[in-house]
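Every protein chain of the complex appears in place save one, which is left out.
Chain naming follows the written order as A, B and C, and within any one chain the residues start at number 1.
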Amino acid sequence: MSSATTAPAITLIEAITQALAYEMTNDPSVLVLGEDVGVNGGVFRATAGLQLRFGMERVLDTPLDETTIAGLTVGLATQGMKPVAEVQFDGFVYPMLDHLVCHAARFRNRTRGRLTCPMVLRVPWGGGIRAPEHHSEANEAMFTNVPGLRVVMPSSPQRAYGLLLAAIRDPDPVIYLEPKRLYRQYKEEVPDDGEALPLDVCFVLREGSDVTLVTWGAQVKECLEAAETLAAEGISAEVVDVATLKPLDFDTIHESVRKTGRCVIVHEACRTAGFGAEIAARLAEHAMYDLVAPVERVTGYDVPIPLFRLEMKYLPSVEKIVAAVRRTLAVS
Amino acid sequence: MSSATTAPAITLIEAITQALAYEMTNDPSVLVLGEDVGVNGGVFRATAGLQLRFGMERVLDTPLDETTIAGLTVGLATQGMKPVAEVQFDGFVYPMLDHLVCHAARFRNRTRGRLTCPMVLRVPWGGGIRAPEHHSEANEAMFTNVPGLRVVMPSSPQRAYGLLLAAIRDPDPVIYLEPKRLYRQYKEEVPDDGEALPLDVCFVLREGSDVTLVTWGAQVKECLEAAETLAAEGISAEVVDVATLKPLDFDTIHESVRKTGRCVIVHEACRTAGFGAEIAARLAEHAMYDLVAPVERVTGYDVPIPLFRLEMKYLPSVEKIVAAVRRTLAVS
Amino acid sequence: MRTAATFEIDYVQYLGEDGRLLREDLPDFARDPKVLLALFKQMLLVRAFDTKAVALQRTGKLGTYASCLGHEAAHIGIGSAMQIDDVLAPSYREYGAQFVRGVKPREVLLYWGGDERGNHFSGPAHDYPWCVPIGTQCLHAAGAALAFKLRDEPRVAVACVGDGGSSKTDTYAAINAAGAYGLPFVLCIINNQWAISVPRKAQTGARTLAQKGLAGGLDCVQVDGNDLIAVRAAMDHALKRARAGHGGSVLELVTYRLSDHTTADDARRYRPDEEVKAAWTREPLVRMRTYLTGLGVWSEAEELAWREECNRRVDEEVNAYLAVPPPPVTDMFDHLYETLPLDLAAQREEAIEWEARR
Partner (left out) sequence: MRTAATFEIDYVQYLGEDGRLLREDLPDFARDPKVLLALFKQMLLVRAFDTKAVALQRTGKLGTYASCLGHEAAHIGIGSAMQIDDVLAPSYREYGAQFVRGVKPREVLLYWGGDERGNHFSGPAHDYPWCVPIGTQCLHAAGAALAFKLRDEPRVAVACVGDGGSSKTDTYAAINAAGAYGLPFVLCIINNQWAISVPRKAQTGARTLAQKGLAGGLDCVQVDGNDLIAVRAAMDHALKRARAGHGGSVLELVTYRLSDHTTADDARRYRPDEEVKAAWTREPLVRMRTYLTGLGVWSEAEELAWREECNRRVDEEVNAYLAVPPPPVTDMFDHLYETLPLDLAAQREEAIEWEARR
């Protein structure tokens, strides 16, 4: 009996729980810590049942302080544990930056390999769920300029499972950003086979020949829908899910653009100095002769994501993506 | 007697002291706070003499905690003061990000104008001074993706004076990054006339027709030198000092590239997702038909800036800039 | 062995759980039943508002909402002790304190209804808005207190934070700064025993939360936070001290969160029923009601009438809230900087165009 054919369909958040449980079973040095991750199973239920199953010493509630979580995690990781820390929402990650930038990302380099910091920080990420202030931030760009980190974002239950396993197994620190909007949006069969996905490739989710849509996280779904809409008009869009932002697999993106000649980059974060800029910059450096139209960015505006009465007007949408594609196609 | 003709030549750090003193004289709500800014006059002497001159209530030493400095500054600014906070070195700014991103940058927006946060954070910035670990970071990119902030970097004594006055007078929060490498590198006449410079323009420091060098901070000097070297070979380089990174005056850059058709972006920070990416991205979006060669970036590598035995091998240099220009010119 | 330092932390309580006075030395304000009555009526009004707000959320007319059920004595005690020139830096739950200071219920609803305009409230223009990143408001209050001290103004900054928030580094930073500068600062740690699912004892090894203040050399006191008289008395004392230039205080107000953490939470997952049931016997309204009825200044009939009045007022506020049209899309651009940067102006045009297409 192959587990692949009998795996039940689960949501993205359930795939995360499944990956955590798999790896905790597999590797006794893996532990989970964060606010409310214990009895409560996390405010999003990512750690539901884990404390019961693995005990208080593998699943730790922390005092309410993100500096504490970050610093303890670095301490644990540098002393032989594999901590998977959860920050409750994207908007609370800023107090963790000091330990992430100055320490987690640097211990190996600073000590020339003597001390290492194999840790994962799980961050429920992004907007679109009508949440209160500071609960909807797309702040991935600030991690991508930090040498020594890996920055990963899944966009489906299967990729959530495979990429989280890879993140935990990685010997260096990984920021694992979880698009909350996708947590429960749909289900997919996810065999609990312990198979990790690679942390250094972009996934081509749909092949196409007229334009390349490059995106990550919750906007993957919008891009796939946009591609569908465009297909109805006879426009063939390729959709690339970046998945691992840092280190960036630019080759896959470049190959796609070489084929299509057009590129629309889509992300929720503010446009200016968002991670889309890096992709556009690499295209400007390396793909100038492949492009037949200027690169387009469909992004959040350069304002804080508004509270939910205006939130959807801030976010990219299928309409906006389709319009951008049409603009690039108008160029010849 | 015009003060302009009799102004003594001063260093960049002295120009900063001069601007602080001018504005403190002018506006009683301006105050200075930070670690060692009082009797000691700051570890770089930026606030030398100010406590004696303006009193303990205008120049405050803080407890040793950057979170404290950031949070107090936001409190002061939202209650009618104009605090100019100093963080001792770039590498210690990370614990301030939470208050900068979540509060300083948002109070006006959050309260729809009821509370505002007119503050300046002065950050001695960047490498090249053989300093210890965490004292040489080029971390400007992370501020540029934060809506609500202004990000400014002077590159000469005159611009340091004029831009700091503007930053203090600005009704919104400004991150003012000071290239320490230039603090005492050369002197320039800086009339103490209280004239601010605009916070939303790039400065064209040298006109040229073959290539545009876009840069900021300490690399301005390297670019000017590179331009000089290139001139000797008959290559005419235009040098643009971005000066205000956010909001970005892309028009000036675009205009220059429209003229030269070539662009080399130079910055100390790590390449990936550095602010150069945003400039390259805008060129990819808006200047595709103006460019005759791919954009080049000459930057720090994607590693933490090494301790000083390797530091200069990490940083951009005149040689590296010249080589990049030659590469763009090889394309026709 | 020499002793380097000794400390003692008092516990302040006047009214027992059964509504009887535990001590004779009542503070002046509490000798006037009219004063207590007015405060009690405020507590009832907040309770009515809170009940309605939860109902609105359940019917989809409000976003996530943080209930203040059980905190009425703490919140009204804090708000009523302050002067209007003082600054309040609330967390996200202290509606009672804010109502006393002039914030309108409709504004609270607007905020939780996903509209920033709720923060442009009718309370003192210098008061801080709700603060979601736990504990950060404490440092803003300390900064405000520093402004008052530097300008020699007789004003006090008051911050509220939870038992969970007492672990937050910002809270410590505020305590330390207040001590270092001798600031007119009062920190109210509202210990409602839970930080979402994390119980008080898991937050810290400290015996009391009041003693957090010792780390900064502040005056520390633990207060029965369900006893309005105690809260108000402790606040009066701390505010007076601060206003007189004698420095900052930490008040631990011991109470209980009778509700879920927010409407997005289900406390039954982590909290025993019996604990909640027991907490209901100590809640702040019952004991105040018993006391006032005992004094002969309150009756069941008066309570019924006042509750009706409360519901009428709350309904009026709810209707006003529901009638607020959505903000224009330009609102997200127009308050970010005093002057719209060119970059942003272009994006604002984009947004307007998209609106026009709808």
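Operating definition for what follows: contacts are C-beta pairs under 8 Å (C-beta built on N, C-alpha and C of every residue); 3 or more make two chains touch, one makes a residue touch a chain.
In this text the structure is predicted, and so the values were computed from the model without any measurement.
Visitor: Which of the displayed chains are touched by the chain that has been omitted?
Guide: A, B, C
Visitor: Touching the hidden chain in the complete assembly: which of C:Q42, C:S80, C:N176 or C:N192 does that?
Guide: Checking the options C:Q42, C:S80, C:N176 or C:N192, the one contacting the hidden chain is C:N176.
Visitor: Using the touch definition up top, pick the residue from C:M1, C:A301, C:A323 or C:A356 that touches the left-out chain.
Guide: C:M1
Visitor: Looking at the whole complex, which of A:A141, A:L177 or A:L248 touches the chain that is not displayed?
Guide: Selected residue, touching the omitted chain: A:L248.
Visitor: Going by the contact rule already stated, which one of A:A46, A:C102 or A:A226 would touch the omitted chain in the full complex?
Guide: A:C102
Visitor: Any idea which of B:Y22, B:F54, B:F92 or B:F107 touches the chain not displayed?
Guide: Considering all chains, including the one not shown, the answer is B:F92.
Visitor: If the hidden chain were put back, which residues of chain A would touch it?
Guide: 31, 57, 60, 62-63, 65, 67-68, 70-81, 98-99, 102-103, 108-116, 147-148, 150, 171-172, 200, 247-251
Visitor: Mind listing the chain B residues that contact the chain we can't see here?
Guide: Residues in contact with the chain left out: 35-36, 38-41, 43, 61, 63-65, 67-68, 91-92, 95, 130-135, 271-272, 301-304, 306-311, 313-314, 319-320.
Visitor: List every residue of chain C that touches the chain not included in the displayed model.
Guide: Those residues of chain C that touch the unshown chain are 1-13, 167, 169-170, 172-173, 176, 178-180, 182, 202-208, 210-212, 214-218, 221-222, 247.
By our rule, only the chains that are shown with their structure count from here on.
Visitor: Using only alpha carbons, which chain's centroid is the nearest to the whole structure's centroid?
Guide: Of all chains shown, the one whose C-alpha centroid lies nearest the global centroid is A.
Visitor: Hey, which chain ends up farthest from chain A, C-alpha centres compared?
Guide: Relative to chain A, the chain with the farthest C-alpha centre is C.
Visitor: Nearest whole angstrom, what separates the Cα centre of chain B from the Cα centre of chain C?
Guide: It comes to 41 Å between the two C-alpha centres.
Visitor: Could you please state the distance in Å, as a whole number, between where the Cα atoms of chain A are centred and where those of chain C are centred?
Guide: That pair's centroid distance is 36 Å.
Visitor: So the centre of each chain is just the mean of its C-alpha atoms; given that, what is the distance between chain A and chain B in Å?
Guide: 31
Visitor: Which residues does chain C have that touch at least 2 chains other than itself?
Guide: Counting only residues that touch two or more other chains, chain C contributes 116, 133, 169, 331-332, 336, 343-344.
Visitor: Quick one: which residues in chain A touch 2 or more of the other chains?
Guide: 67, 91, 95, 133-134, 272, 302-304 - these are the residues of chain A that touch more than one other chain.
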